[in-house]
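Shown below is the structure under consideration.
All protein chains but one are shown at their positions in the complex.
Our next item is chain A:
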Amino acid sequence: MADIVLDKVSKSFPDGTVAVQDVDLEIADGEFVILVGPSGCGKSTTLNMIAGLEDISSGELRIAGQRVNDKAPRDRDIAMVFQSYALYPNMTVRENMAFPLRLAKLDKETIDRKVDEAAKVLELTSLLDRKPANLSGGQRQRVAMGRAIVRQPKAFLMDEPLSNLDAKLRVQMRTVVSRLQKQLGTTTVYVTHDQTEAMTLGDRVVIMRGGAVQQVGPPQELYDHPKNLFVAGFIGSPSMNFLHAAVQDGELHTALGKVPIGDRVRRELESADAPRELILGIRPEHFEDAELVDDDTRRRGMEFEAPVDIVESMGSDKYVYFTVEGEKASAAELEELAADAGAADFAGAGGNLVTRLSAESPVAEGQTRRVWFNLEKIHLFDPANGRNLTLHEGRAAGALAD
């Protein structure tokens, strides 16, 4: 077990592409860190560099305080789990799991004991004599995990280990991975493109974009206090709604009406180079059917009316899609997020407003509904650089903060 430190680690290819740029990251001993981001953001490259499967162009990588830049993977004492599981097809489950131990030249008894232990933990005992070809996806995944844990390495590196499983199994395996990591207390770096996995699994989440780290923090912090537009849009499902907001006479003109702003944001906007146009972000759960809001809450937000497009009843609450008029929010980050999620999944920047209302709301498709939203939970972003203007000392304070 060990801590892992990335000190200005970069990766550039001979043709000049920079895959990873100056990543600084300190992973504590026993910590579970998730690297997440859209495809091509450099997360897998970063993981491969930690594993030693990819050279580090510049910067320093330390595992347990030791510089390992020039060490071969086999000398780094790390175990890796691959998306494709990478099980040796010619070996049985037992042989697969014993492989790293055999290479480490352990005696047969120790190997058998360790493999049996790991098999028990992962409920693989009855499958030990099978070949990978005769296992289901979930079983293969567990064997891959087993091969990683038998060795008790300094760290686990997982490269989208659950992405090849179907949705239900993925949720199941998520808890298996999480429990296993807690049990073993081994430092783990986990790469995924799935923000749900990132939110549910990690102690800390590292959000990457274009080879650079955007924000590092516990999942809830990233959710509540996103540093920039990209983080805000990437974390959360359904994603945050983004609206175009024009600054005019100390107010924000948006498709939802005129939104008042507090002193702090106003001061920020008074400087000479402050943007005249902003992007207003608000999460679906910060909307509510205006009928269901009590007076006390009502005062903290404002209301608007819009035609209901689609109602999706989830039982516990309702996802209601509204059509809103007005200019669309546009920024490079939003385009990237939309491209990554597929236009259908990322409604955030479109003319659609996704809201999560109480199940009691009598809202029906086709009607025009009055909706309340919480001004304290609003984020304002600078479209030029994506910075969250409502963030004050790392905390999001909403538009009204003084």
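What we mean here is this: contacts are C-beta pairs under 8 Å (C-beta built on N, C-alpha and C of every residue); 3 or more make two chains touch, one makes a residue touch a chain; residues count from 1.
One rule holds for everything that comes next: contacts and distances are computed from a predicted model.
S.K.: Missing chain's UniProt protein name, "2-oxoisovalerate dehydrogenase subunit alpha", "Carbohydrate ABC transporter membrane protein 1, CUT1 family", "Acyl carrier protein" or "SCO2523 family variant P-loop protein"?
M.R.: "Carbohydrate ABC transporter membrane protein 1, CUT1 family"
S.K.: From the list A:131, A:253 or A:387, which touches the chain that is not on show?
M.R.: From the options A:131, A:253 or A:387, the contact with the absent chain belongs to A:131.
S.K.: Touch as defined at the start, partner being the missing chain; which of A:40, A:73, A:137 or A:326 qualifies?
M.R.: Within the whole complex, the residue contacting the unshown chain is A:73.
S.K.: Using the document's definition of touch, tell me which of A:84, A:237 or A:297 contacts the absent chain.
M.R.: For the chain that is not drawn, the touching residue is A:84.
S.K.: Looking at A:28, A:53, A:311 or A:391, which makes contact with the chain not pictured?
M.R.: In the complete complex, the chain left out is touched by residue A:53.
S.K.: Determine and list the chain A residues touching the chain excluded from the picture.
M.R.: That gives, for chain A, the contact residues 48, 51-53, 72-74, 76, 78-80, 82-84, 86, 88-91, 99-100, 103-104, 130-131, 133-134, 147, 151, 157.
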